[in-house]
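Questions regarding the structure given below will be posed in turn.
One protein chain is absent from this view; the other protein chains keep their places.
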Amino acid sequence: MGNAKLWGLKKSPWVFHVAAAPCNNCDIEILDILTPRWDVERFGIVLVGSPRHADALLVTGVLNRKNLPRVLEVYRQTPKPCLVIAIGACACHPNIFQPSYNVIGPYDKYIPVDVYIPGCPPKPEAIILGVVKALQRL
Amino acid sequence: MKKEYSKEMLAEICEKFPEVSIKIHSPRRVYMRISRDKVYDFAKFLFEEKQLRLSIATGIDTRDGMEIIYHFTLDEVGTYYNIKTVIPKDDLKIKSLTPFLPAANWIEREIHELLGVDFIGHPNLKPLLTAEAWHADLQPLRRDYADEHKEIKIDKKTGGLA
């Protein structure tokens, strides 16, 4: 069963987009790679509406106190093995939001992250490259 | 010809509320100071009779007390009328504007949450922004707040309180 999942993951990764507390730029760039200029659907990458159908989680933004339980719940619902791809500088480290009382740190403190794509926001090419690198690791 | 504040309006304000002190910062930025008890009537007068729009309210923790600024704006002339009031720190209470002005609902909740001001007559003063696991007595925008959030321990499995 695990093998079948892995095979599907490599062939056509279905991604679910988890935005914790982003400024929405990384999220728009993720949607942008679906639109005609980049059109990642030709590689089989599909944005799905439920984590239960997803092979990979694209996580953006910083984690805060209110959404951490929800993000963990989404991660719990995703069938394993799954890839976690941290998109944007905020997902890698809280950076400018470090002093805030509500921000509680990067994703890798709470869930295992496979690939980091820094940038504010990373360009669509960088996001596609990151996903490809994540797939090559398998 | 640029539009600006009207002298008639300020004259009317001075006549109806003689205790208001007015400071004109620039032609379209007027600051007014009034005591806590009069804020409700004054805001009601501005909103209902003068058709001013409540843009937002600001809460500031100062040395003299908690300062609340209601930013009203008159859009026809693009002028901001800012009503300031200072609440003593040992009695953080003020009458809520929400009953006649729904726009004040969220911002009063936010000020209550981040600065600890009680708005009397507000229909729903539940926390708006902070998490369920946040301690209600921690008000991060106050001057005496010193990184107390670092002591809140988080359970890495559930994301709630440890």
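Miscellaneous remarks
Each chain gets a letter, A and B, in the order it is written, and its residues are counted from 1.
Here is the rule we use: a residue touches a chain if its C-beta (ideal position, glycine included) is under 8 Å from a C-beta of that chain, and two chains touch if they have at least 3 such contacts.
Everything below uses one rule, namely that contacts and distances are computed from a predicted model.
Missing chain, UniProt protein name, picked from "Hydrogenase", "ABC-2 type transport system permease protein", "Imidazole glycerol phosphate synthase subunit HisH" or "NADH:ubiquinone oxidoreductase": "NADH:ubiquinone oxidoreductase". Of the candidate positions B:V39, B:V117 or B:A131, contact with the hidden chain is made by B:A131.
Although one chain is not drawn, the whole complex shows that of B:F17, B:F45 or B:Y80 it is B:Y80 that touches it.
Across A:E29, A:D55 or A:D114, the residue that sits in touch with the chain not pictured is A:E29. Taking the complete complex into account, residues 16-32, 35-37, 47-50, 61-62, 64, 66-67, 70-71, 73-74, 96-97, 99-103, 120-121, 123 of chain A touch the chain not shown. For chain B, the residues touching the chain absent from view are 2-3, 25-26, 28-29, 31, 51, 53-56, 58, 60, 69, 71, 75-80, 82, 101-103, 105-107, 114, 127-131, 140-141.
Throughout what follows, only the chains that are shown with their structure count from here on.
Mean C-alpha position of chain A lies 39 Å from that of chain B. Looking at the complex, you find that chain B touches chain A at residues 129-134, 138, 140, 147, 149, 152, 154, 156-160.
Chain A contributes residues 64-66, 68-72, 101-102, 104, 109-110 to its touches with chain B in the complex.
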